[in-house]
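Just below is one structure, and these are the notes that go with it.
A protein chain is absent from this complex, but the other protein chains hold their places.
The block that comes next holds subunit A.
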Amino acid sequence: MRNLFTLLLFMVCTIPFAYSQTGSVSGTVKDGNSQMVLPGVTVTVQGKSISTQTDASGKYTINATGTDVLLFNFIGFSDKSVSVNNLTTIDVFLDEEDQSIDEVVVVGYGTQRKVDLTGSIGSVKASDIAKQPATSAMQSIQGKVSGLNIVANEQPGSSPTVLIRGMGSALGGRNPFYVVDGIPADNINNISPSDILSINVLKDASSASIYGIRAANGVIMVTTKKGSAGRTQISYDGSFGIKGILNRVDMADANQFITYFNENAAAIGQSWTLQPNQENNTDWYDELIQNGQVYNNSINLSGGSEVVDYYLSYNNLTEKGVLEGSKFQRHTIRNNNTYKFFDNKLKFMQTLNLTMTNATPKPLAAFDAAYKQSPLVPVMYENGRYGRPFVNQTTGLVTYESTAGQTVGNLNSIGNPVFENYRYNELLNTVSIQGSFEGEYQITNYLKFNSRFSGTKVYNKNRNFSNVKEAWLNADPRRTEAEFEALKLANPTSLTYVNNTLTTGQSESFRWAWENFLTFQKSFDKHNLELIAGTSLEKFNIGNNYSATGYDVPDQEQYWNINMASSGYNKSVNQTYITPTALQSYFARGQYNYDSRYYFTATVRYDGTSTFKASGDYYDVFPSFGAGWTISNESFAQDISWLNFLKVRANWGRLGNQAIPLNVSQVLQSTGTNGNENVNYVFGPNQDLIFGAAYATPVIPLSWEVTEETGVGVDFTLFNSHLTGSFDYYHKLNTNAILSVKPLLNSTFSQNFYDHGAKILNSGFEANLSWNKSVNENLSYTVGVNYSYNKNEVTDVKPTYDGNTGGSLANGQITKQLREGQPIYAWWMWETDGVWQTQDEINAGAKYGSPRPGHLKYKDQNGDNVIDDRDKVFLGSYIPTSIYGVNLGINYKAIDFSIDGYGVGGNKIYNGLKGTRIDGGENIAASTFENRWTGPNSSNTDPGAARDSYASSYYLESGAYFRINNVTLGYTFRNLYSNTSNLRVFFTAQNPLIFTKYSGFSPEITGTDNGNPAETSGIELSAYPTTRNFIFGVNMSF
C-alpha cells in the first residue's frame, strides 16, 4: 500500500541566504513518504565529476558552487535535481518511483508499462498478498481485483475457486490458465504466497489472447521474487493464528428436539413419543469442532552482484483444521537465480520450486451429521461404544437398552459425527518440482531472443485405512466381537466382515514446455514499436496412476502394507496411463504507439492441440486487437490542472478453451460377469455367455470452445494523482459451449454425451476507485473500492439439449436446471406459497402427494390444479451478479492500520442442511424450532415439525453478504541493528465479522468437483464453514 503514496513532494530551504561562491553544501535526504532518512543515496553535481553518498543518518556534504545543480539518485526512488541557488544547506525528500506512471505489469512473453495497456489487467502486489495470509495466494487477493469472483474453501490445504468475468463454460474447463514465471500451470497451490512478487490478471481478450486456446477463462500471471544487485536482504516472516467458526448455527437443544419430534409424531400418527426428560443434551458442534491453528514461517535471502542475482527462500505452513485431526503441512523451497554475462547482454534465468505437502483430511460429511444428529444421543455410551440414535420406543427414552417385550428402533439414520471423524483415516502426500531454465540474448539494443524450457513434475501418494470391524461394532453397542468373528467365519468371502480395508494409491504427472521468442523494441522519433514473435511446444498430463486395495492388514499402522493383507480376500489393483495433451503454437504481438497518445495492439496465436484428435481437428487462430487513446497527453489537455491521466481503451479478441472432459467411452462392452451395461447375453442349449457390444454415445466431432470478447474501458488519475480509477465494460460470448447432454429418453443412445450446444454470455462492468493522500509527514491514508457486475446467461441452446438437471441434494431431489435464457444451472424448484393450515384447505387445493397441515404449500404456477414439474420455476443463480471490495489503509508514524472488506450480492444459495430431512428424527436449528408452524394460523411461512423434504424456495436464501475479511494493525521498529533492518509486529483478524441473512454456516459454498455448476455449488451440504482467524506475526528484515 505504501507504494501508492506517490507524488508527495516538498522541499525545504532552511536558510534564505544568497551569494554565489564555491563552498560546501550539506543536508539530509529523507523518504518523502515515510520521513525516514535514506543512507546510500548518490549525490552528484550536474556536469561535474564530483559525487558522494549519504551516510548512515542520511547526511551528505559536497563541494558545489552557488549556481550548480545537485542530482540525487537512489534505487526505487525517482531521481531528483535541485539547484543550489547559493544555499549551503539543502535537505531533500525523495519520492518512491511513481507507480501510476512507471508501474509495470507482466503480460504474456514480456512486460508492459501499465499506462501503455490497451487491455484490462488487474494487479496485486506482494504487500497485499502478505497482508492476508492464506494457503493459496488466490485466496489472499479476494476482493482486491474487480471482475474476479473468488469463492473461498477453507478446508486445510484447499484452494478457492476462481472465475474471471463470470462462468463461461458449463463443463470442466472453468478455471483460469496460470502462468508462473512463464511456466504454464493449472494452479498455484505449490507456490508459497511469500515468494510471490506480483499477480497480474489478464481479464480481457486483447491481453489474454496470446495464450490462445487456453485463454477463454482469463489468464493469471504469477511472478515470483528475484534478487537484485546492491540490495542484499535477509528477511523472516512468521505468524501464528487461531481459527474458529465464523458463523456458527445455533442448534435445537434436547428439550426443543423432544418437542419438535413429538409434534411430528403426533401429526403423522406415530404410536410412540419421546419422554420429556432425557439423559443427554449433546451439542455435536461442541464435541466435533476445535479451534484450528495456523503456523507460517518463511525466510528469504536475496541479493546480487554483477554476475549473479539470487533469491532463496524456505517456507513452512502448518494448519490444523477445525475438525479434530485434520492437518495440512507444506514445505516450500524456492531458488531463483539470474546469471549475467557480457554486460548483461547474455542472461540465464533459473527458477526452481520444490514443494512437499502432507495432509490428513477429515470427512466434511461430519459437519452434516453434527447438524442432523439428535442432541439426545450421547457421544459415547458407558460401555465405551460410540452413541447411536437408538431409541426405546416403548419407554420413549433414547437408549439402546431394553427389557423383554420392549421395542428398540432408530430416531434417524444419521451416524455419530465424532465417530465418523475419528475413524476416517486418510493420508495424502504430494511432492511437486517446478522449474525453468531460460536464456536471454540481447542481440542488438533493439532485438532480444529468449529461449525457455520449463518442467513440472508432481507425485501424489494417498492411503486410506478403514477399520471395518470397529465400525461394525460401533454401529450397535450391543454387538460383541464374538458375534463379528462368527459372522466372519460364516461368510469368509464377504467384504462386510473384513477387519479392515487398506487402499494405497500413487500417481505422477509431468508437463514440459519449450518456448522461443524474439522481441524487437525500437522508437523512431515519436513512433514506438514493440514486436514479439515466437513458438511454443508443450506436453502435459504425461503420467499414470495406480491404486491397490487389500483387506485385513494388521491393526498397527506400521504394517499397513498391501503385501500384509490377508490372502483370504481378493486384492484389487487399478492402473492406467493417462493420455497426454500436446500443444504446438506460434504467436506474435505488435504494439505501436505514437507519442504515447495513440495506441494499437494486435496479437495472434496459432494453436495446435492434440485434444480433439478424434475429430481430426488440430489448429485454430486466435487473434485480438486493442486500441487506446491517452487524452491527457494531448496538448489541449495539458492545461487541465486536475487531470493527471486519462485514457480510453477498446479491444476485441477471440479466445479458446480446450479443457473439455472427453473421457467418455463411446462403446459399451463388458467382459466380466457384471451385467450393468446389459450388452452380454446367453445363447445355445447350455446358455453360454456371449459377449455383446453397444454404442453408448453418438460420434460427435468436438472441438475447442471459442469465446469472443469485446470490451471498452477508461483509466484516469485526477486531483494531483490522489484519485485513480478505471471503468470497464465487457461482452464475452462463448459461441459454442460444450454441454453434457442427457440423451432424449426416446433417442438412440443411453449415456450422457458431449456436444457443442449453446452459447454462454457473460456481460458486465467493473469499476475501481482509490484515493490516496498524505495529510502530513506523519499521517497518510488510502481508500479503495472496486465493484463488478456480471450477468450470466445461457442462450441459443440447441433443440432438445435443454433441460439438463443438476444440484442433487442426495435425497432424490434436484435443484438446478440448464435452460436457455437463464444463468448456467439456474435454481429450478417449486415456489412456496405459505403453509397448509387445515385438512380442508389441502383437500380443496393443488398439492403434490399427500401433504398434512403444517407442510409447505407449493404454488400452482400453471393453474392446472396439480403440482408437478411444470410448476417449478427458475429462481436465479448461485453465482453472484455483484462483487465488491473495500480497502482502507492508514499509516501514522510507525503504525499501520488497514481494514479490508469483501461482499457479493444478487445470488441465492440453498440451505441443504436445513432442507434434507429424511426420517423426521434429525435435529434442526434453534431458529427452525422457534419459527415453526404449530397449528392453524400459527405461521404461514415456516413449516411445522411434520414437513416434507421436497426442494423448494423455502430453503433458497439470499446469498448476499459483506464480510470484513481483514483488519490489521502493525507497528514497525526501524533501524534496529543497521540502517536497513526493520522489525514489524502485527496483529490481523481475518473474517472478524460477516453481515448476512443466510441461516447456515457459510454463504461461500464451492461445492463438489471444484465448483462444478451442475453439482452442489451454492448448496450447503458437506461444506466447510467459513472460519474466523486471529493472527499474530512479525516481519523482520536485515
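Here is the rule we go by: contacts are C-beta pairs under 8 Å (C-beta built on N, C-alpha and C of every residue); 3 or more make two chains touch, one makes a residue touch a chain; residues count from 1.
What we mean here is this: contacts and distances are computed from a predicted model.
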From "RagB/SusD family nutrient uptake outer membrane protein", "HEAT repeat domain-containing protein", "3-oxoacyl-ACP synthase III family protein" or "Dipeptide/oligopeptide/nickel ABC transporter ATP-binding protein", the hidden chain's UniProt protein name: "RagB/SusD family nutrient uptake outer membrane protein"
Option from A:Tyr400, A:Tyr441, A:Tyr546 or A:Phe987 whose C-beta touches the chain left out: A:Tyr441
Candidate in contact with the missing chain, chosen from A:Leu518, A:Val873 or A:Val1034: A:Leu518
Residue touching the undisplayed chain, where the options are A:Ala693, A:Ala844 or A:Ile895: A:Ala693
Touch criterion as defined above, residue of A:Gln290, A:Asn429, A:Thr503 or A:Thr581 at the omitted chain: A:Thr581
Residues in subunit A touching the chain absent from view: 441, 443-444, 447, 449, 451, 514, 516, 518, 534-537, 576-584, 608-610, 613-614, 618, 663-669, 673, 675, 677-685, 687-695, 699, 742, 744-750, 800, 802-803, 866, 868-870
